[in-house]
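So the structure is just underneath, and the comments pick up after that.
Just one protein chain is left out here, and the rest sit where they should.
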């Protein structure tokens, strides 16, 4: 079965499985365990104009079927990335997505501009869903207007395909998705982590050095599917889904909810080879559920009634 | 160890463990398995002025460490509640909280007024966090102004203690908490379920009859703790925490995050006697972590720095 | 009355491919009635409802015949005698006892057969009028407890869709024939919704009571959460009334169900 995925601006994935940003470093780290070129793509750790030191440790904490993290987007900054990390990425034969971050609209523009001519980078993922980043007291990711302006700024400096990564921490995440599509986004990726907190009973304080953190892993899969479901039915651009994917069946859930491709994050820590296993099993799972192609599965669970965000829940 | 909890308007709980609304019916259902009078209290299923039929089945679906439900707030309505359910509740020797719901501000007022003179009811929990209920396209629970008006309407007809139950489906849940405190709320309960969705691969459609649903259970504990943590540090009224509690250790996490008492929901389906076991173990667990009283644990994980919702997460 | 208790498994038998029958023992099970169920703790987030396949009130024993369909039932199928199950039981409204003087038709499909066998085991000995058990499945392997019926004095009529056992086709053919012969018959049925809908339709003209045992995904299993509902009568302008399988059922009279909504 042909697993390739055609995305806007000529971007084509070998298969719909992309390593999620922040869980796969800058590419070489997992190369000892994973055949990186078998993946549909990788999204690298968030890159800012200048180096960010990140949050104090502890930075991870386990929760039921989930993982809380507060890395705080530590990264070496644009210049070091170009000098030290881009050369390896250029050797890869798969799609490389630069996840970009900033404190201001200007910073997003700077990173995008700085990577526009870097051949290692095939697409951008604009991370506006990190609760660390603020604009006028509201994170970009929760404010459709601010998100629109970030996207416009990025669009003004690049003709590479751009996806914007949206936050699940709101009732109406589609408002942000619609705004960034308006601002020129070619795709939406969803979701980033869910804000959470854990208490370290022994130390009598928040478990994470950064106090709150981002929840990922299987626990958030239903939250992610809801966001993908609602956005994919409202925007015309492709949606890349993620959140808690562990298996080819999980991938199929995202496809049927409307995603064209997916990203896989936290499960890689437990099972570095899981993404390759999913790629191997996906054709079988698609066939098992009666699909003759990957495309056929996309949005296959949509019913005639449009999602209006008003159903279910107590 | 004295486990009693003093709350506003003379409301006193024997202990901080309350059965969560919607998971404990109207009291008699679990009475065969649970010594209801040992609990700190029970919050009954949401009550509306008229009967609500609820959503089509299937209404529950399992997810990793979580449960999706879309009951759709089926309930017999105020009149039937008073005639058929209140008599049993009057026989109980524990705090009974009426969870109230409505489509409009007026409906909330109607239910509160109708129960104001019912001796079975000791307090109200105003459920504005059900995604089924809309006011001008936005659920009451996500709009501080609308929430304020609901609270004012309820306050105008009752002098019983009132708590408002807030939604986790937003970046800044404290805005709603602050608004309802302004509107006269005596307490906040947090959290209601997180919006989620699952796909039934075999049937090629959303797993729940109501399409989206509410996620509960251990998976959402970190999400709940974050909301409790942020609200409890901002409002002066007591917070009743809930979301994924399975053990006395989990209860202690909520207390240390700032909750005065907790509610326990989904785990009761698996272990009807778990609430009583938690009540039995709570003094030992408090002592194990060095607390000499329940009070001492409340907010014990607060650091000098105020939560500003800006930390952690990628 | 029902209880929450741990009961030892006293027997475990592979009765067909991917089907296991466990027998558990506890005094509370003496109260179990045909059509009722146990809500069983498994490693998942929710308990799993399973009907009683047989009930021995003297010894406080009950059978649970489980088809492996997912994780919970796979876990149950791996259990061995000597292990304990954590159950809430007996739960729900079982079958109303049949009139011993009226013809009696039992219709079961797949894992819907076990509760019907428990009904026959309980009430068959006193039954004086003609009786018949019609057991259906897709293929021969899915026909459960045929030997038990036979051992208890009732040779069942079999129907398989592929013709690998008994008549080729569904249970509807034999049911129509029996109802034509005994229009006053009382009917008890359990099986997939599609089968029950057909039974309900075919038995619409019958004068005897028609009881149908339903399935639905459950939360609490004891009436508190309103998860396990099925569309029931009366149907208003906005739709049906929803009733709980766990406490209003699992057994409903056909008039109680809103079939056009199921």
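To keep things simple, chains are lettered A, B and C as they appear, and every chain counts its residues starting from 1.
The rule we apply is simple: a residue touches a chain if its C-beta (ideal position, glycine included) is under 8 Å from a C-beta of that chain, and two chains touch if they have at least 3 such contacts.
Computed from a prediction, not measured in an experiment: that's the story for all the values here.
Novice: Touched by the hidden chain, which of the shown chains?
Specialist: For the complete complex, the undisplayed chain touches A.
Novice: Out of A:48, A:69 or A:212, which touches the unshown chain?
Specialist: A:69
Novice: Considering the whole complex, which of A:4, A:37, A:273 or A:303 touches the chain not shown?
Specialist: Touching the chain that is not displayed is residue A:273.
Novice: Where the complex has a chain not shown, which of A:56, A:87 or A:290 is the residue touching it?
Specialist: The missing chain is touched by A:56.
Novice: Which residues does chain A use to touch the chain missing from this display?
Specialist: Against the missing chain, chain A presents residues 22-25, 29-30, 32-33, 45, 53-54, 56-63, 65-67, 69, 71, 74, 217, 266, 268-273.
By our rule, only the chains that are shown with their structure count from here on.
Novice: Grab the C-alpha centre of each chain and report whichever is closest to the global C-alpha centre.
Specialist: Central chain is B.
Novice: Report the inter-centroid distance (CA atoms only) between chain A and chain C in whole Å.
Specialist: Computed value for the inter-centroid distance: 47 Å.
Novice: Using mean C-alpha positions as chain centres, tell me how far chain B is from chain C in Å, no decimals.
Specialist: 37
Novice: Please tell me the distance, in whole Å, between the geometric centres of chain A and chain B computed from their C-alpha atoms.
Specialist: Centre separation, chain A to chain B: 32 Å.
Novice: Could you list the positions in chain C whose residues touch two or more of the other chains?
Specialist: Residues: none.
Novice: Please output the residue numbers of chain A that touch at least 2 other chains, ranges allowed.
Specialist: Within chain A, no residue touches at least two other chains.
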